[in-house]
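Structure below; questions to follow.
On to subunit A.
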Amino acid sequence: MREIIINELTQALQDLARGFAHYLPRLVVMLVIAFVGWMVAYLLKVVTRSILRLTKFSKLSENAGATQLLNQAALPSSTELLSRFVFWVAWVGFILLGVSVLGIVALQEYISQFFLFLPRLFVALVILFFGLLAGSFFSRAALLAAVNVNFRSSRLLSISIRIIISIFTLSMVFEVLGVAKETMLITFGTAFGAIMLSLAIAFGIGGKDVAREFLEKRLVARKKEEKEDELSPL
Partner candidate 1 sequence: MWTLLTALNLCWEAELAEETLLTDDFLRQLINVGEVDILVGLRTYNNAKTIEPVIRAIQTGILKCFPRERAVIINADGGSQDRTPELIVGASIDDVWSASKVYALRTLHSISTPYASSPEPGTALRTILAAADLLRAKVCVVVSPDSTTIEPDWLQQLVRPIYSDNFDLVSPIYRRQKFEGVLMRNLLYPMTRAIYGYRVREPYASEFAISGRLATDFLTKEIWNDERSRVGAEICLTIAAITGNYRVCQSFLGPKAQPDRGASDLVAAMRRTVGALFSSMDSNFPIWSAITGSQPVTTLGTESEVMEEPVRVNRKRLREMFFTGVAQLEPVFRSILSAPTLSELQRIATLEISEFNYPADLWAKTVLEFAASYHKSVINRDHIVQALVPLYRGRALTFLLENRDGSGEDIENNLESLCGDFERLKPYLVEVWADRK
Partner candidate 2 sequence: MRQAGWYKDAIIYQVHVRTFSDSNGDGIGDFQGLAQKLDYVQELGVTTLWLMPFYPSPLRDDGYDISDYRSVHPSYGTLEDFKTFLSAAHDRGIRVIIEMVANHTSDQHSWFLASRSSQDNPKRDWYVWSDTDTRYGGTRIIFLDTEMSNWAWDPVSKSYYWHRFFSHQPDLNYDNPAVREEMWNVMKFWLELGVDGFRLDAVPYLIEREGTSCENLPETHDVIRELRKKVDDQFPDSMLLAEANQWPADLRPYFGNGDEFHMAFHFPLMPRMFMGLRLEDRKPITEILQQTPEIPASCQWCLFLRNHDELTLEMVTDIERDYMYDIYASDKAMRLNLGIRRRLAPLLDNDRRRIELMNGMLLSLPGTPIIYYGDEIGMGDNIHLGDRNGVRTPMQWSGGWNGGFSAADPESLYSPPILNPVYGYQAVNVLSQRRSEHSLLSWMKHIIRIRRSSPVFGSGSIEFLYPANHRVLAYVRQLGKETVLVVNNLSSAAQAVELDLRRYKGNILIEMFGRNVFPRIGDLPYLLTMGPYQFYWFRLRRI
């Protein structure tokens, strides 16, 4: 009995040692990859930061209104944020690469999904950025145009345009990321359709007199105002 137990224990210890000997080199390789990855990621972060500074990305970001948003959220500047993002994406990527060396089958699929997700993430970020930029630009353009024709609710108009563009942008982002895709589409479609329908009903039936009065005031008043203002600029 004692001999059997000793033999089993010896066998188990040997198996353990064998297993350890099998995985230890891979662990070392994983750690090396992780370390190298850290260095590469850091380098990429520095390069990204320099490029963004050179191309005055912060100004673009300010124009897009992203800077204001980040400030409000007590986040670092867009240049810094993006650089850090690049760092983390790169390092996580290397870590996962190292993990794949360990040969754990169950993890391989998740690792490959992560790498497949990266391009979509990049596209989504680009869409988000340009969406914010467009929203800022068009809302400001609408604000200025409305102010210059003495439209009373110019701020409201401007904000509305920014919201609509933002919603549209977010919808596109979520669609690209594939996050709750159908939910987003349905929600957006429903909300947008509902807004349009309610506006149509409100103006078409419920408020047609108001709408008429509103339009008349706007158009006729403007003509009268324009006629009365004979100051020639040039």
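A few remarks follow.
As a working rule, a residue touches a chain if its C-beta (ideal position, glycine included) is under 8 Å from a C-beta of that chain, and two chains touch if they have at least 3 such contacts; residues count from 1.
Regarding selection, all candidates are chains of the complex that A comes from, given by their letters.
Since the model is a prediction, treat every value here as computed from it, not as a measurement.
One candidate among 1 or 2 touches subunit A in this complex; it is 1, while the rest do not. Contact residues on subunit A toward candidate 1 in their complex (touch as defined above): 59, 63, 137, 140-141, 143-150, 152, 154-155, 222, 225-226, 228-234.
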